[in-house]
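Note that one protein chain of the assembly has been removed; the remaining protein chains are unaltered in position.
In order of appearance the chains are A, B and C, and numbering begins at 1 in each one.
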Amino acid sequence: MIPLSHSLTIAALLFVLGLAIILLRRELLFILMGLEVMFNGVALTAIAAGQYWNNPDGQVLTIFLMVVTAAELAVALILVWLAFEHLKTTQVDMLTRLKDDTKGGAP
Amino acid sequence: MNWLLSVLIFLPLSGALMIALTGHNKTIYVRWAALTISTVELSIALGLWWIASPDSDGYLYIVQVPWIPTMGIQFLLGMDGLSLLLVLLTTLLVPIAILVSWRSISHNWSTFAALLLATQAGIIGVFLALDLILFYVFWELMLVPMYFLIGLWGHERRLYAAYKFFLFTVTGSLLMLVAILGLYFIHGEQTGIYTFDYFKLLHTNLSGDTGMWLMLGFFVAFAVKIPLFPIHSWLPDAHTEAPTAGSIILAGLLLKTGAYGLLRFCLPLFPEASIDFAPFAMALGVVGILYGALLALVQEDIKRLIAYSSISHLGFVVFGIYTWNQEGLHGAMLLMLAHGATTSAMFATIGMLEERTGTRLLSCMGGLLSPMPRLGAMLLLFTLSAMGMPGLANFVGEFLVLAGVYQVSASLAIAGAMGIVASAIYLLWMYQRAMLGEQSSDRIWVDLDRREMLILTLLAVTVLWLGLYPAPFLDYLQVPATGIIESNPAIMTGTEDAFR
Amino acid sequence: MSQFLWLIPGSPMLGALIIALLGGYLKQRHFSILASCAAAVAFLTVLLAWLMGAATSQPLQQTLYTWIGVGNWMPTIGFTLDRLALVMVSVVSSIGLLIHIYSITFMAGDSDQRRYYFFLNLFLAGMLLLILADNLLLLYLGWELVGLCSFALIGFWYRDPLRASAGRKAFITTRIGDLSLALGIFLLFNEFNELSVSVLLANATVQWETGSQMPILAALLILGGAIGKSAQLPLQIWLPDAMAGPSPVSALIHAATMVTAGVYLIARTYPLFELAPQVQWSVAAIGTLTIIYGASAALAQNDIKRVLAYSTISQVGYMFLALGCGANALALLHLTTHAFFKALLFLTAGTMIRTNDNEHNIHNLGKRGNHSSLIRWCFLIGAASLAGFPIITAGFYSKEAILTATWSAPTGPLLWAFAAFGSLLTAVYIFRVYFFVFQGSRSGSPMPPIPAPMTWSLSILALASLVVGFVEFPEGWPGLHLWSDWLRDELGSASHPTLATAYSLQFIACVLPLIGIGVALVLVRREKLGFELPLAAFLRTGWNFDALYQIILIRPYFTLARFFKNVEALLIEGTLQKMTRSGMTVATACRDGLEYGVLNKSITGLLAGLRLGHMRLSATQNGLLSRYALMISAGAVFLLGYWLW
Partner (left out) sequence: MHSADLISLAPFIALILGGLTILALGVWPKPVSTQILTMVAIAFLFLGAVATLFWDAPHEVNGMLVTDNLSRLFTQFFMFGTAVIIILSSGYTPIKNEVREEYLSLLLFSTLGMTLLIASQNLMMAFVGLEILTVPLFALVAWQPARNGAIEGGVKYALLAGFAAAFFLYGTALAYTSAGTIDLTVLGAVTTNAELLAISVTLILVGVGFKLALIPFHMWAPDIYQAAPAPITALFASIAKVAALVFLIRLLCMQLQHIWEALLPLIWMLAVASMVAGNLLALHQQNLKRLLAYSSIAHLGYIFVALAAGNSLGRDAAIYYALTYALMNLGTFAVITAFTRHDQDRQDLEEFRGLGRRHPVLGIAMGVCLLALAGVPPTAGFIAKLIAFGAAIEAGHTILAIIAVLNTALAFYYYLRILNVFYDTNETNLGAAQYSQGTLIIVVTITLLIIAFGIFPEWVLGLI
């Protein structure tokens, strides 16, 4: 039996790994993958906790998580595709047209 | 008759709404409608004045309707002698402001009139409200239309002035809101009754520090409005940039709300803290008197000069309020009225002057008395009143204040009296530069017409009346002043004379 | 009778009101008649009071209403007519009436008579109000009202900025005195909770000890007010400049009435001064100094109106001297005679100036020399009365009495010596003017006729300048002694020297004016034959008048005069100017430093700070997705950090 703390640590590492991917990579697809890694970390936590508490809630949570995030990522993927289609880029650096106009007129 | 108080507030408010919605591009109709509404207001106020007996104890009229009972907020209006007179002043000055703007406001009369009436409603509400939240509501309500009056119809730097005016006052009033809430909860914890009712809150026990902080919260809001040194700097800008009607309302009424707040709320609600604070307040008052007088001397812009003179005069009011004795309080209250009449008359006159000369700079005027003798004579009368000529309005108030201050501290009285001498210096200097000497240009000047004479005559009569026979006003101030004195914990009732 | 008291100040007030309100419907010449009628009503009411026996009865009183009723602060609009007030109202209303009548022709050509008569009537009302006031606040009202009218009338020809400034200077200088009076009122009120003059004085005599601190303070403050109004040292500077106004105004306000308001005030509150002997003595001292100052300065003037102005300063000094010696009745007597002869002198001078194309210089006036005999006689009578020409002039009786009364006061002989010296100077300066203007005048050239109203008022004044003094013959002389007996109850009386001393003093007083006239004659001769003087070189180069009179004056006088002139020019004027300038500097510094520098800058600084904050924060909002995510994670780490800490 693997102690809860071990699996929780692994899960947390997964979460942080995904987070690091999102923060470090500039490619939209990699960011989506990073998200997926984060969700997996969460799922691992839920499974491990479900094992620990011996009730099905953790598994139910994981299933819902997978379904819902899959839906979300699908839509996100479409948007990324749209970006590629319309803006010809999948780099975050290129997606910086919406920002504060720091020239800022004065009253 | 109590319901008339609500009428006083809601008539101009609904009038403003009506004019705003129906008056687009109908200047003549709008002018007369606004004038009618404000005149009706005036007659209601006069009627209330006529009916009320000055000897009756406490409040002359009261309206009490629950508003938000869960929070202990009521629609509580009350009119005692002080509010009666200030309401009277308000209802007098608003028709005058409308008349003054008759020709000088060229665009958007409907909005202008609506804003003016809304301001009136706010100011009357401030003078009548006895529920602290209601008071705050009206306090803000009068700010917003005033902001637009300055910001939309003002002179060159109107936006700057309007922002400055609004942000200064709103900061102060929001701090007051914090203090109001603090008072509310402290009272609630002490008695279990959570209410904003002024009368109930009067009996809150406040320990030293808390009371002082709460009092300061109120004081800041009122000090900004008065305005006291060093938070006065919005006033010269606002006065200078505002249209004439705006200046009249500002100088005549808005500044009074601050002093009124001190009288109505600061002293009675926090007597202990106010006693401790009185020396500082009086020091601020005297600094304001001298500082305003000093700065008025070196102003080129005539409206700015009057603005600084207002700071000086309102310093007297604060001075009088914190003496906390009969003479001082009466003087302060009467000076509020007198300053309201005098200064708004000066602004009206200067507005007329400005329409003719197209400038507010003293250096561009001169020798205007001979082409415009009526205007010159009127300006002289109001100038004299402003510098405390006996027999005119300001004198009575200023002298009473000084007599009151003298009983507290002779040296402060001397310093204050210097302010009167200084006022003679800068006002006569102003008058000489504007009216006397060689004529600056040989254009054709038009003296005052009938409408303008009507305005100024009304104000001149008020000024003379206040100066020569103030008894009808003073009688109404007896009860409020005594009430405030009795709230002073240092003076036990009835032993006041022995105390002296 | 008492129910008519209000008419005395009321009728000129009404006159002013009518002129102000209905002036648009009246023609220029109606103003003068209206105003004169108003003055006449006041005068007739006073006359009526005399006839009804006000002189012997108890003080008459009338209260119209309570002016300001706050606690004990209950000043009324109420009048008291006691003997002191009776004398004053008689003088003021009669001279006022005469000057109104005189003005009818004097101002006939002016286009702005409405303003003139408005203020003249208002002045009369104010003056009568201040005399009749039964409480200090109403007195203060009248006090300020006359100051205002003085300001407005000095600057009557306001297009000349110098004149307008002179008015302002007068108003502001006197206002400094008023400030002191106001503080005095506060002090008295604070002590006694009372404003009524009679009650106050009664309380003061009961409650205060002689020589204690409070009465000294109170008396000093009141003295300050009196000094300002009466143009005594050191607040006298406004009066010579005040001559910028029309001559009748100078006669009425700046000679006969307003400047004596200070004398009246001290006489009115004399019990306070008796409680403060030190202050009383300083009244005498100030009076004495002013006598010398005014007389010597008058010697140095060439402008006829300025001579008279300095003379007024000096003569009011006599009244102060009398007050300081406790001889209040005599001060009042001199006030009365002075009012008549000084008004006479001013009106005569005004007529001369008017008929000689606004010529103020005495030398030029002398050279033109076309003066009618009426003018000449009137001026002579006035001058003689001013100089105190023995026996036949009113001035002699009043001034002699004051000199005699001075002797027995504390440090009396010293005061007496100065006063007597002043009296000599008086004769010198006024007869210097007289000789310059009239001696050797050739009546060959045609004279413009003097209109009847002028003639009448001049004649009446001249007569009065001669006879008024007969009410009080010098002590030990046969004749009437009405005045001091009549006023003794109200104003007390000074101690008298022994009869022998009195006689010798009286002799000196008789001789001094004669010597003075002689000196003046010599002076003028030598001046006219200027090259005979030791300093003839100066005469030739100095057609300008300053140099002229400096050279021909006798050396000590000259030095003294210059000294005082310098005192005024350098010390007082200079100080004032410096004060004004430094006030301006401070004000400007305040504006630039505090108002713009600190206050406004702190606001702009705050705004700039907020703006900077906005810019900094706004710059973070750069649209980069990773940055956003980083912020979110940073926030999360921060929040979690709170727990893990």
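Here is the rule we go by: a residue touches a chain if its C-beta (ideal position, glycine included) is under 8 Å from a C-beta of that chain, and two chains touch if they have at least 3 such contacts.
What you see is a predicted model, and the numbers here were worked out from it, not measured in a lab.
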item	value
Neighbouring displayed chains - absent chain, whole complex	A, B, C
Residue touching the undisplayed chain, where the options are B:4, B:20 or B:471	B:20
Hidden-chain contact residue, picked from the options B:4, B:62, B:167 or B:287	B:167
Contact with the hidden chain (one of B:1, B:51 or B:68)	B:68
Contact set of subunit B toward the excluded chain (per top definition)	20, 24, 68-71, 107-108, 133, 136-137, 140-141, 143-144, 147-148, 151-152, 159, 162-163, 166-167, 170-171, 174-175, 177-178, 181-182, 184-185
In subunit C, positions touching the absent partner	610-611, 613-615, 617-618, 620-621, 623, 625, 627-629, 631-632, 634-636, 638-640, 642-644
Touch list for subunit A against the chain that is not drawn	4, 8, 11, 15, 18-19, 22, 28, 31-32, 35, 38-39, 41-43, 45-46, 48-50, 52-53, 55, 57-58, 60-61, 64-65, 68-69, 71-73, 75-76, 79-80, 82-83, 86-87, 95, 97-101, 104-107
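Please note the rule applied: only the chains that are shown with their structure count from here on.
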item	value
A-C against B-C, pair bridged by the larger set of C-beta contacts	B-C
Centroid comparison with subunit B (C-alpha atoms), farthest chain	A
Chain centre separation in whole Å, for subunit B relative to subunit A (CA means)	62
Whole-Å separation of chain centres (CA-atom averages), subunit A against subunit C	95
Contacts with two or more other chains, residues of subunit B listed in rising order	none
Where subunit A touches two or more other chains, by residue	none
Complex interface listing, subunit A residues touching subunit C	19, 22-24, 26, 31, 92-93, 95-100, 102, 104, 106
In the complex, subunit C residues that touch subunit B	20, 65-73, 77, 112, 115, 137, 140-141, 143-145, 148, 151, 155, 158-159, 161, 164-165, 168, 171-172, 175-176, 179, 182-183, 185-187, 189-190, 193, 583-584, 586-588, 590-591, 595, 599-600, 603
Complex contacts: residues of subunit B adjacent to subunit C	164, 230, 233, 291, 294-295, 297-298, 326-327, 330-331, 367, 369-370, 373, 377, 384, 389-391, 395-396, 399-400, 402-403, 406-407, 410, 413-414, 417-418, 420-421, 424-425, 428-429, 432, 435-439, 468-471, 474-475, 481, 500
